[in-house]
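Missing here is one protein chain; the remaining ones are kept as they sit in the complex.
Going by the order they are written in, the chains are A and B; count residues from 1 in each one.
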Amino acid sequence: MSKRDFLSTAGLSRPELDDLLDLATRVKGKRPGQVLGGKTLGLMFFQPSLRTRVSFEVAMVQLGGHCINLSADDLYELEPGEQAIMDGRAEEHVKDAARTLSRYVDALGIRAASRSGTWEHDRRELLLRSYAEHASVPVINLETCFEHPCQALADVLTMRENLLSLQSRKLTLLWCNHPEPKSLGPTHSVLQLAALMGMDVTLAHPLGFEVDHEVLERSKQTAGAAGGSVRVVNDMTEAARGAEVLYARSWGCTKYWDDNEREAMVKRSLHDWRVDEQLMARTDNALLMHPLPVRRNVAATDAVLDGERSRIYDQAANRAHVQKALLMQLLK
Amino acid sequence: MSKRDFLSTAGLSRPELDDLLDLATRVKGKRPGQVLGGKTLGLMFFQPSLRTRVSFEVAMVQLGGHCINLSADDLYELEPGEQAIMDGRAEEHVKDAARTLSRYVDALGIRAASRSGTWEHDRRELLLRSYAEHASVPVINLETCFEHPCQALADVLTMRENLLSLQSRKLTLLWCNHPEPKSLGPTHSVLQLAALMGMDVTLAHPLGFEVDHEVLERSKQTAGAAGGSVRVVNDMTEAARGAEVLYARSWGCTKYWDDNEREAMVKRSLHDWRVDEQLMARTDNALLMHPLPVRRNVAATDAVLDGERSRIYDQAANRAHVQKALLMQLLK
Partner (left out) sequence: MSKRDFLSTAGLSRPELDDLLDLATRVKGKRPGQVLGGKTLGLMFFQPSLRTRVSFEVAMVQLGGHCINLSADDLYELEPGEQAIMDGRAEEHVKDAARTLSRYVDALGIRAASRSGTWEHDRRELLLRSYAEHASVPVINLETCFEHPCQALADVLTMRENLLSLQSRKLTLLWCNHPEPKSLGPTHSVLQLAALMGMDVTLAHPLGFEVDHEVLERSKQTAGAAGGSVRVVNDMTEAARGAEVLYARSWGCTKYWDDNEREAMVKRSLHDWRVDEQLMARTDNALLMHPLPVRRNVAATDAVLDGERSRIYDQAANRAHVQKALLMQLLK
């Protein structure tokens, strides 16, 4: 974590991850009191949010701190480009917003997950990275198209609570259908952490929905070094076989990233990519996970989401706990 | 209050109501300190709010707690239907939002008062009831088309402060004109509480603006059992005669609930339904009440709203006090 930002799960070492999860477990068991008394966290949302917004605010409040919430509507349009001649619509440069906010608050969280160009453009997370570069306080990624590291921390904590050791445990990350084009953030972030934990990961998706090449290759190396593995399959049945955790989520087609209609056309033949009891029966009595919000009866059926093996609400609840641990590390 | 929700004034018993009002009177006289320290109340507004929003936040802050505010703009669209196949615009099911939020906050307040169909549809308060069903924490009704129970608590506290005993006191609930179609929430909620207190209630409105049949019949029974009465008149002069409290507010036409133009047409001939000094002179030196916001010089004239008998700001101020009492009962 350079300058103590938290932008990605890629840069974490195994001891750093273990420390975070151990601390999360401790604060989950017993509230640590007003350890962040007088501290403020600025949250900026350029897209709607329910879990992230509420779980961060609850985390700060329970640690004695305070969140200041800014949404796109409250804000001027911001310019991210260096040396821009600002005679257009943007009223302020990201660098000025970042430097100013750094004089007021103790940390900044940014959700900037809109599609704004090609995949090659959006995978660079320009707005988030620009904030991180210019802010002098820690910056936390609240989701981009490319990563959603806080969600992945909660996911790994949830798996650890259920499976105890994650070494060589079988995790299937399964693409599922969705009427809208979605970000790759949760998928990339949890893939990287599962690799770091030495899990045997099966990444399953229809042809055309490949994840970012660089993320995949790096995760294979990380997993290999940790005694685990990452493989890709394009068949649901094969993906389910032997899985101890089935983690479902839709994500966007990086090839047609700036062409929503084409993605929608491709997805018309992919309605089978939905988790139901039949698919769950092929697993090794897998836990079902999904980072909410979920499209019921499109991504997964009511029966499995509300079933005994579902851990979707534990994942959501663990957001608050891992974020408390993260905030304590960044701000104390 | 099943599961300690607060959705309606209909389910309250007289001792429960007296307890709430007594506690409100005590916390109004002397702040009880940080009794809700560390507690969080999530507030969701699907319509604008001034009094409800600010009075709840002030109430929580003064009790040591914290509000997390969510407005429609911050949120995904939510699906309330059971077994829905969610391939439309709604990004999340109410049940998932309710269950998730229950893992973060200690209570939830919901304002969901939009007209979205016929009266038969809207009187069922589907969104509120769905939250209450799926949340595991107390849910508070911040106004629907059908009820506004927090407003009614403040109204009854205001009457009790001025009249001491409410038994057999003469309250007129008077329809007044308004350019927009309004909810029946405050009217229903205060009618039910006035009945419970054994008041002699005159419900006055033009033909066509009948309140909900079931609410009216139940209120007649409640009032009768408590030594009071409920009668309906369609004449303003008769409504004013002998009144000790004149409570004005517009409400919508349930018959043409999904036809705003028709309601507007009917109201064109009802400009006389406005409280002025002449009407007040026909009362028994009545107190004037109105749950804000009020359309000045349409619903009531400046002279009476700013007059010596007006209690409109006391009603508003008492929102904070009754809500403190409510929150202490639900959360302590």
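Keep in mind that, in the parts below, contacts are C-beta pairs under 8 Å (C-beta built on N, C-alpha and C of every residue); 3 or more make two chains touch, one makes a residue touch a chain.
Just so you know, these numbers come straight off a predicted model, no measurement behind them.
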Which residue of B:11, B:81, B:117 or B:179 touches the chain not shown here: B:179
Touching residue (missing chain; options B:45, B:146, B:256 or B:273): B:45
Of A:16, A:91, A:214 or A:272, the residue in touch with the unshown chain: A:91
Contact set of chain B toward the excluded chain (per top definition): 31, 45, 48-51, 53-55, 57-58, 61-62, 71, 73, 179-180, 292-298, 302, 312-313, 316-317, 320
Chain A residues touching the omitted chain (full complex): 38, 40, 42, 66, 68, 70, 73-76, 79, 83-88, 91-93, 96-97, 99-101, 103-105
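One rule holds in what follows: only the chains that are shown with their structure count from here on.
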Whole-Å gap between the CA centroids of chain A and chain B: 41
